[in-house]
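Yeah, one chain of the complex is gone here, protein chain that is, but the others are all in their spots.
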Amino acid sequence: MTESAPPADLIKNAKALPADTTTVDVDALSELSRKLRIDILDMIFTAQSGHPGTSLSCIDLLVCLFGELMQHDAKRPDWADRDRFVLSKGHGAPALYAILMHHGYIGWEEKPTLRQVNSNLQGHPASKYVDGVDISTGSLGQGLSAAVGMALGLRLNNSPAHVYCLIGDGESQEGQIWEAALSAPAHKLTNLTALCDRNSLQIDGNTEAIKPLGDIGAKFEAFGWNVLRIDGHDFRQIIAAGHRAKAWSQETDKPTMIVCQCTKGKGVSFMENEAGWHGKAPNAEQYEAALADLQPDVYYQRLKEAN
Amino acid sequence: MTESAPPADLIKNAKALPADTTTVDVDALSELSRKLRIDILDMIFTAQSGHPGTSLSCIDLLVCLFGELMQHDAKRPDWADRDRFVLSKGHGAPALYAILMHHGYIGWEEKPTLRQVNSNLQGHPASKYVDGVDISTGSLGQGLSAAVGMALGLRLNNSPAHVYCLIGDGESQEGQIWEAALSAPAHKLTNLTALCDRNSLQIDGNTEAIKPLGDIGAKFEAFGWNVLRIDGHDFRQIIAAGHRAKAWSQETDKPTMIVCQCTKGKGVSFMENEAGWHGKAPNAEQYEAALADLQPDVYYQRLKEAN
Amino acid sequence: MGLLSPAIDLEAPKKEALRNRFGDTLAELGATETDLVVLDADLACSTQTKRFADKFPDRFFNQGISEADMMCTAAGLAAVGKKPYVSTFALFAAGRAWDQVRNTICYSNLNVKIVPTHSGISLGEDGASHQSIEDLALMRTIPNMTVIVPADAVETDRIIRWSLQVPGPMYIRLVRTNHAVIHPDDFELEPYKNQVLRQGSDLTICATGEMTYHALLAAKHLSERDGIEAEVINCTFIKPFDTDTLIKSAQKTGRVLTVESHQFIGGLGGAVCEELCAHHPVPVKRLGTQDRFGQSGKPDDLFKEYGLDPDSIYAEAKAFVASGR
Partner (left out) sequence: MGLLSPAIDLEAPKKEALRNRFGDTLAELGATETDLVVLDADLACSTQTKRFADKFPDRFFNQGISEADMMCTAAGLAAVGKKPYVSTFALFAAGRAWDQVRNTICYSNLNVKIVPTHSGISLGEDGASHQSIEDLALMRTIPNMTVIVPADAVETDRIIRWSLQVPGPMYIRLVRTNHAVIHPDDFELEPYKNQVLRQGSDLTICATGEMTYHALLAAKHLSERDGIEAEVINCTFIKPFDTDTLIKSAQKTGRVLTVESHQFIGGLGGAVCEELCAHHPVPVKRLGTQDRFGQSGKPDDLFKEYGLDPDSIYAEAKAFVASGR
């Protein structure tokens, strides 16, 4: 888990981040992320189906969102003023299920059912099966508009709730992302923070080789958003950016986009930056190798505790 | 017909325009535009249906495209190497029909049939009815992608043909425009010039009040295009921009977008900048008033000559 | 209370635009139903959602020319408890935003009411690119979707009021034209029930939307001129389809003519054939656009061109009965 400083040019708005994230327990977050990475691999290995690359890419973001940034309570899934999260890149479902299990929305006993018939853990998040999923996703490009709608509705309700939405970079090739990108500033949404998992890979290869997205942040800026650029695996930066985004949106009457430089497959050496691991389950050997990368002692320890 | 200089800040890339458009016969173009404006109104008045605002907004562009910029020949509609034009904002059909009639693609006898049952002059341009229309349009947002496809195909054919595509500013709220906007630079298209009719109106009012587009040119720049900004009613600027666009694209391996500041309803005083004239036909009184604006003497003269 | 207005003169009925009533009803309901929100995509003046927007600007969202975005935005509003009504032209609601309606609204079973205007060929002069002749097929096939077609302004009003009380996605198809009012002012809607507006024994005419009035007029002429008694069912509820009413009628008449301002594939005609084959197979003749796109023209000219005017329906019905099938 890298905690070294991100490249200076990455954080164009670094000065906009509050310096003080000293209270953040980076070790604990890092440890949680590592556990959840193992859960992700467990699920996908058991199902022999699923999307490891994207899940490992964004799990650090989810850990910070659900653990530090969002107001929510698994015991009150109907709490009107809870913060909302939309996983627009729905194929990251294993990451979402992992964090939702950790927070008690989903029972651990469901873990082995991913992608099996009649499971709640559908291949893509489905609202009718899982608390904490308010909108079903999977068809790319639609979640950001839904998040805009939630933010509009919550504002009408005078709710303090904040809406977070995570999109993929490849997903940003969908025109609807740019419809929503025009819409959110038009509505002057200050209760919406979007995050873009900028891992530079999509299914068929590098985004820049297929349909270049270049400086995605610049595009959102041109569409009227505040933009923060961070290292999507640096917990301090993620949390600082999350706080800064809310404040900046208030100051400017604009929604904020956090472009998160991420590594697809992060944490499993042979999956990192490999498009081939987009939608493929590891075989037994690969699974063991992946666990080795993620410190299997912790894993087996937990297994023991569970029994 | 204004020939005064456009506001200096409008032509951000004015220096990129070649100074020498002295050979352009502005008077002749201006005169043609005026006649075609009358044709547009004739058609819409006779049909008692149609879109005057957008047609008057873009006719000066069409006059320059078909008269000065494009290589085409009504007698050879199947000529493989003719330049192509896609009217992505298909509701500008009356303007397209007017220029196509002028150039001989459509017989004048068809003029009164606009929007009647079994007419070739459909409410929106339909390729099966009219030579010179290669792709049917009307559902907004689709024409630019089609133009990209044409440009790709012509390049594969080693054809020197150039593709022009006119989109509306309101139309740019369609996400597909931004899909095409990402696509054209990805394919390094140098045989594609897009124009945007930036008249700042859509059906329900001002674009900036509904879903602000702000600096559209900046958005296309962020998506990887060369952008020229001109006065869309200044013939010298239109033609210079058309030439400059081709050359600039060659120099840069990028497609070029010409953002044309236009006035919706241009030429008919009471229609100018009035959203209400988007899709409404003038009644007899309004029609007369419009003709008066457009110098009816010319009109009646032509009628006389025709008989 | 009757189903058919006793005052109606079928040869010269009172007319009213469904979309005007839609706008008025929304604007009225907005006063008491504070969760009601309305979305449009730059067609508020055409769909008449403007009537709501003018009264409740805070609860009206003009999403611009972005139908896909509009549908998902509505879904998001519904997900936090709002009751969104979404409008645009039918082609752009059902067609342009199909995946959004399907995947974000229907799969999540969200309470979004889609009420497009300008369906079918009576959209008129704008032509084929704007005339939705496939939307019933498109919407009927999506799980969780309810598909409804009011026949006139009165029924539109009742449907809108009722729909506000019923959670879940609905597609309520309206038209552009000023159209015959066939229901009485005191009409009471019986949900999920298609109304037998005219009794008959020689054939059943299943019509929907604007076509119901055309069918009634054709039925009148069949009776007056030829002694043929057509039973006319106003097919308001396309999905779930009112099987009982159809089957009872088909058992009586033995043949069904379907009439819709829509493709003759997959829409009302398709639903009727599916129901009949499942329960009581009888011959069906389906009127609609016969695998042809629409085109520009005045609504009445187009009805004639596509065989959907009362005279054409009359002629088809007569030939159908004469054929002995």
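Order of writing sets the chain letters: A, B and C. Residues in each chain are counted from 1.
In this section, a residue touches a chain if its C-beta (ideal position, glycine included) is under 8 Å from a C-beta of that chain, and two chains touch if they have at least 3 such contacts.
Keep in mind it's a predicted model, so treat the numbers as computed, not measured.
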Touching the absent chain when the full complex is considered, from A:Gly50, A:Gly92 or A:Pro185: A:Gly50
Candidates A:Ala74, A:Leu156 or A:Ile210 - the one touching the absent chain: A:Ile210
Of C:Leu18, C:Ala180, C:Leu246 or C:Val284, the one touching the omitted chain in the full complex: C:Val284
Of A:Gly53, A:Gly67 or A:Gly141, the one touching the omitted chain in the full complex: A:Gly141
Chain C, residues in touch with the chain not shown (by the definition above): 91-92, 95-96, 98-99, 102-103, 107, 128-129, 133-134, 137-138, 140-144, 239, 256, 263, 265-267, 269-274, 276-278, 281-286, 289, 291-293
Chain B, residues in touch with the chain not shown (by the definition above): 80, 84, 86, 126-128, 134-139, 141-143, 145-154, 156-157, 159, 175-176, 179-180, 182-183, 186-187
Touching residues on chain A - with respect to the absent chain: 47, 49-50, 90-91, 114-119, 121-124, 126, 136-141, 170-171, 173-175, 202-204, 207, 210-211
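By definition in this document, only the chains that are shown with their structure count from here on.
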Chain centre separation in whole Å, for chain C relative to chain A (CA means): 42
Junction residues of chain B - those touching two or more other chains: 141, 173-175, 210-211
Junction residues of chain C, two or more chains touched: 63-64, 66, 68-69
